[in-house]
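A protein chain is absent from this complex, but the other protein chains hold their places.
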Amino acid sequence: MRKIIGIILLCIIAWGIFMSLAKIPFGKSESKVGNYYVEEGRRETGATNIVTSVVVGYRAFDTLGEVTVLFLAAIGLGAVLATLKDKSRAVIEDASLILITGCKFLFPLILLFGAYVFIHGHLTPGGGFQGGAVVASGFLLAYLGCRGDRISKVGSAIFESLGGLTFVVIGMIGLAIGSRYFLSNFLPKSQLNTLFSAGIIPIIYIAIGFKVGSELSGIIDQMMEES
Amino acid sequence: MAFLQDYIYYIGAFGLVFIGLFIMLTKHNLIKVIIGLSILETGVNLFLISVGYITNGTAPIFSKPGLNVREMVDPVPQALVLTAIVIGLAVLALVLALSIRLYKHFGTLDLRKIKELKW
Partner (left out) sequence: MIIIVSLLVLLMFISAIAALIFKDLISAVIAACMVSLIAAILFFLLQAPDVAMAEASIGAALVTAVFIIAIKRTTRYEE
């Protein structure tokens, strides 16, 4: 009975959406803000990746909101799962030889690749969030390979706090000197397409990379409670 | 064929939204409902990116010195969807932690039985 009502409701919604989607043309975009960002983005922020200059340059305050939401979700998860201890202590068996050897060999390489992705965020596709996710995948592999080892809580807390603090402190410095608004770009923008360019954008992306990487590793560690 | 060429991405995105909504409306297991939520979010992100596409455009990255500015794809929806994907992951992790807590308290994850148990 629920299934039939569900299908009828969805058919009515589908007909309504199709009537309105026929008016949106596919392939012609009439956005004037997008045109302005593409034409003036290189000169005003100094980054050659226009999506990075939108996320960290023109709309950096929204990125601060997103980092806050991620932080709140990690705290909420820690609060919900903290008083939940598994009573049964299962015997932790070792992983197979291929997995152990592969983990020990691949873990530093994955961390290196993640660091490459978030350092070069203003030149190539990538950035802080993608690099942080790659680093968290490396830690997930380490959990599967070496059973019984945990990441140190103190180190993870230090990296996460340093990342968040760097973001806010650089924003406050932009409020004091330079153009005098929060998160303004006060460092000099040197030549395009070099590593040390685009002002504060690589510094903020490195801070976001550290913060997101340690936060997602902490989420996986909290859910895995085996010992 | 011209109809398909214009609307194939919209059909793909809204098909995912409808399948995700159908899973959320008619299934009883809580983890199945959360899988439907994840499929729904993927469909909405696909729709947002496909609105900002310009025919025969290229990615908005100036990697070579001679690229034409006129043909770049709109960068604003890509910045929005980047935020939306990360926040989707955060919400999913929190909801799954709550469902683990619910299982420890009630002993089952069936939504029909959880509504009937009293305090």
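For reference, chains read A and B in written order, and residue numbers begin at 1 within each chain.
Please note the rule applied: a contact is a pair of C-beta atoms (placed from the backbone, for glycine too) under 8 Å apart; a residue touches a chain by one contact, two chains touch by 3 or more.
This is a predicted model, so every value here is computed, not measured.
Visitor: Which shown chains does the chain we cannot see touch?
Guide: Result for the missing chain's touching partners among shown chains: A, B.
Visitor: Using the touch definition from the top, which of B:67, B:89 or B:114 touches the missing chain?
Guide: In the full complex, the listed residue that touches the missing chain is B:89.
Visitor: Considering the entire assembly, which residues of chain A contact the chain that has been omitted?
Guide: These residues of chain A touch the chain that is not shown: 49, 51-52, 86, 117, 125-127, 129-130, 133-134, 136-137, 140, 216, 219-220, 223-224.
Visitor: Can you list, in ascending order, the chain B residues touching the missing chain?
Guide: Residue positions of chain B that touch the missing chain: 1, 4-5, 8-9, 11-12, 15-16, 19-20, 22-23, 27-29, 31-32, 34-35, 38-39, 42, 45-46, 49-50, 53, 57-59, 61, 73, 78, 81-82, 85-86, 88-89, 92-93, 96-97, 99-100, 103, 108-109.
Note that in this section only the chains that are shown with their structure count from here on.
Visitor: Of all residues in chain B, which touch chain A in the complex?
Guide: 6-7, 9-10, 14, 18, 21-22, 25-26, 50-55, 59-63, 69, 72-76, 78-79, 82-83, 86-87, 89-91, 93-94, 96-98, 100-101, 104
Visitor: Quick check on the complex: what are the chain A residues that touch chain B?
Guide: Residues of chain A touching chain B: 2-3, 6-7, 9-10, 13-14, 17, 21, 24-29, 31, 33-34, 37-39, 41-42, 48-51, 54-55, 59, 62-63, 66, 69-70, 73-74, 76-77, 80-81, 84, 124-125, 127, 129, 192-193, 212, 216, 219, 222-223.
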